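Removed: one protein chain of the complex. Kept in place: all other protein chains.
After this line comes chain A, so read on.
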């Protein structure tokens, strides 16, 4: 299979406007962004409650992450450029909640995503690497993202993306058999699972037993129709949660994702959490 070339185009327009923004370079003056933000106006980028994530405020709000590889975009997302006091530009990429369920969960207002700069993350179901790239932005160079994707077509896009981002490790394997990639993965702090298979509870459990450190956390997206289309969504969520609990994956939050099509929910939780000592 030939190595598809990536078109890194489309970023030029952002840059052009940044320099043409004109006027006094007030701190925080950005330009050209997407997801509801009109270009050219004053954009303020403020840190989000979750570490590593930022909000770009303008007429509309957008979720952004700081670009680990300035100048590179993954598909066609918009970028925001912000000038610091020392006249250096910081580049942020817009995180589209329609494309990424994690972004949707953050927008809805999840308590804790558990992803922080410097952590090691195992991402099952990495697909072409869109969400993976944002997670990699958040964890930064100290952290590491192990991206597992079974399909070859998405896999080659993933490999292309990871060539530029050195903190992402591409693994083209079936997540059902973590033994097959045991030599590539160390212990991780978080597992993110976006697979949409009927046996996904088992999948995440096996992976956790291999790689998730005790006291670690997980996030799993449940698509009710992928598990069992006959039952109602709430029933499906409940059943999945029970399955997870049996495997020592204790859910702390269940978040229905309203802005996605179909019935989706995000479940956040912890693994082998230290039991409260009864003194």
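We adopt the following convention: a residue touches a chain if its C-beta (ideal position, glycine included) is under 8 Å from a C-beta of that chain, and two chains touch if they have at least 3 such contacts; residues count from 1.
By definition in this document, contacts and distances are computed from a predicted model.
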{"item": "Chain left out of the displayed complex - its UniProt protein name, from \"Probable nucleolar protein 5-2\", \"General transcription and DNA repair factor IIH helicase subunit XPD\", \"Dynein 2 intermediate chain 2\" or \"PIGU protein\"", "value": "\"Probable nucleolar protein 5-2\""}
{"item": "Options A:46, A:184 or A:246, residue touching the unrepresented chain", "value": "A:184"}
{"item": "Candidate in contact with the missing chain, chosen from A:55, A:69, A:90 or A:169", "value": "A:169"}
{"item": "On chain A, residues whose C-beta touches the chain left out of the figure", "value": "1-5, 7, 144, 152, 155-156, 158-159, 162-163, 166, 169-173, 179-180, 182-184, 186-187, 209-211, 213-214, 272"}
